[in-house]
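Note that this complex is displayed minus one protein chain, with the remaining chains in position.
Chain lettering (A and B) follows the sequence in which the chains are written, and residue indices restart at 1 in each chain.
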Amino acid sequence: MTVPTAPVEEEEKKPEKGWPPTETKLGIIAAVLGIIMTILPFMPSFVKAIGLTFVLVWGADSVRKTSRYGLGTGVPSIGVLAVGYGVIGAIAGMGIAKVGGDFTIGGVEVLNVGVLGGVAIAALIGYISGIFSNSEKFISMKIPGLERGMTELGVAGTLAFLLESSMVAGTLKLDAVLEDVFLSGAIAFMFVMSAIGMFHPFNACLGPDEDRGRTLLLSFEISGLICIILGIVSIALGAEWLGSSSLGLLNAALLILYGIVVWVVFYAKFVRRSFEASYEVVGTGLIKTVK
Amino acid sequence: MDPITALLILVCVIVGGLLASLGVHMIPVGGAPAAMGTATGIATGTVQLMFGAALTGLFTASTVATFFETPSPLALVLVALSGAVGAMLMMSFTMLFANMLYVFGAGVVPVSGRVEVDPITKEPQTPYKTPQTDGHGVPNVSYISGWIGAFLGGFGGALMYFVLKNYAFPASLFPELGAVDAEMISAAAAGIAAAGIFVANAILSAYNIGGTIEGFHDPKFKRLPKALISCAVVSALCGLCVIIASWGLMGGGV
Partner (left out) sequence: MPFEILFGLLLLIAFLAFVACFFEDAESDCGSQSNPNSQVQLAAQIGYVHRFFNKAISGEPLSNCMYATTACTVTWVLLRQFEPMFPAEKWKAAILAIPLGVLAGEIFHLIFATTAHLGRTSGQSRFQQPLYLDVFYGHLVPIMTHGFMTTFCITGIAYLQANLGTLSGIPELNHPFPLPLLGFIWGITVGSIGSSTGDIHYGTERIFQDRPFGEGKRVVYHGMITRYADCGIRTQKDIVAFCIKYGCPLTGMTFGMIILFENWRTVLGMLGGGYLTAGSAAGAAAAAIGIVIGLVIGIALILGNLYLVRWARKRYGPFVGE
């Protein structure tokens, strides 16, 4: 665990070409996109993956804005908190989806709004724990915007789990998800990778010259890696799409392709921007001596 | 799903969450400074250490849970105790070997930085402490505190696992699969849900102590009630989530 040394001053540079969007704007875009992709389980996996990507970026942004002030336990803890709430919210949402809120046409689950119940509960848990953490009478962490940050993290964690489950299982009903995602153990992979996707960007870029645009690129990159492995898992599970197994194979292949493209593009972008932002890139060299 | 089962799940999840919180307050954790011998305790983050200990306990508890075919109060106690002992063993070995590294690898004597005299062994601490540090190593009082803390945390984790496995996601809900697969789904769902609830409570408690604590003799331990209230509320909501999931899985209705 690495502990942030000092509260990093905020030095918002002028965003170039609209990236990165402001925190609120990014949150709204990611939440809307994530919810739309979640409630439409019939969509191909790589479209859901776009939602996943944005949800993880949103989570990483929330981690960034809450842990900038120093949490006392290192950056990773808050990312794990998000997936802790997320997995609980997601199984509650999928439990509701099992009994109602879905519209099926010709055996294909087209719309499922029941899961939003789980998202709402996770938001509530996040908000309440944010109040408890910030309140003078309780944990009194005194971090500005912690309530909002924890709410966002709860929602982002839940949406990430829902999207990942629906990418692998093709549905949001809890029994089917349990049979595909939990029996294979892919849930463990989702648990840790969603957490990593949210906290690794800020943890890896921590420092006084951290730049929000650069940090968030990492989250895109990690979502690509998640998509590659989930695509492989859904091929192994023989997941169907629209009731056909050959379409399911195509669906998984497209997901892997999406993952590779996203990973290559954003990894290259991140490496380039890091090289540019470094003080100096030298092949080798000695260190300057301290007086 | 009948209300008594729901109540049982809720109560056990709250108890598990409270025990997790109590455990976090009792294990001696020094965080990053402890790795440099600048603070008393184990050289890692609270959450990670408690989570590691509880998962070790969970592994043994899940093995022991397969010994029993039907859930019973005796089985519940034995499974939870197995988890508690597993977590306790993990923490004890870690603290002992950490001390061996401090003593033989760095040549420092384990001392507490917060008390002048060890409350259990009555050994004086201050003369042995390096100036400008907050103690180093795991002194006896912290060791015993951590022993008990890991025991309680492991008990909470294994308790949640047993209740969730047998009452929230029982294997009988998946009759169309084979017995082995049904058992595996039930265990995996309960394991991940218990881990999620446990880690959320552990993190809230870790925020309460600000990342580092020496054990029950540390002045920060007095902040415990604040964390317990927060954890009780959050655990209750998490328990509610599990009940909703289980209710949906059993086909809804009341």
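Some notes on this structure:
One rule holds for everything that comes next: a residue touches a chain if its C-beta (ideal position, glycine included) is under 8 Å from a C-beta of that chain, and two chains touch if they have at least 3 such contacts.
All figures in this text were calculated on a predicted structure; none of them were measured in a lab.
Although one chain is not drawn, the whole complex shows that of A:P41, A:G59 or A:P76 it is A:P76 that touches it.
Only one of A:L174, A:I187 or A:L255 touches the absent chain when the whole complex is considered: A:I187.
Although one chain is not drawn, the whole complex shows that of B:I42, B:L173, B:I213 or B:V242 it is B:I42 that touches it. Residues of chain B in touch with the missing chain: 31-32, 34-38, 42-45, 48-49, 51-53, 55-56, 58-60, 62-69, 74-75, 78-79, 81-82, 85-86, 88-90, 92-110, 121, 123, 127-133, 135-140, 143-144, 147, 180, 183-184, 186-188, 191-192.
Residues of chain A that touch the chain left out of the display are 1-3, 5, 74-76, 80, 182-189, 191-193, 195-196, 199-201, 203-211, 214-215, 218, 221, 225, 229, 232-233, 235-236, 267, 270-271, 273-275, 277-288, 290.
Going forward, only the chains that are shown with their structure count from here on.
Chain centres here are Cα averages; for chain A and chain B they lie 26 Å apart. Interface residues of chain A, counted against chain B in their complex, comprise 1-3, 71-74, 76-78, 80-81, 83-89, 91-92, 94-100, 117-118, 121-122, 124-125, 128-129, 132-133, 137-139, 141, 174-175, 178-179, 182-183, 185, 187-188, 191. Across the complex, chain B meets chain A through its residues 31-32, 44-48, 169, 173-174, 177, 181, 184-185, 188-189, 192-193, 195-197, 199-200, 203-204, 206-208, 210-212, 226-227, 229-230, 233-234, 237-238, 240-242, 244-249, 251-252.
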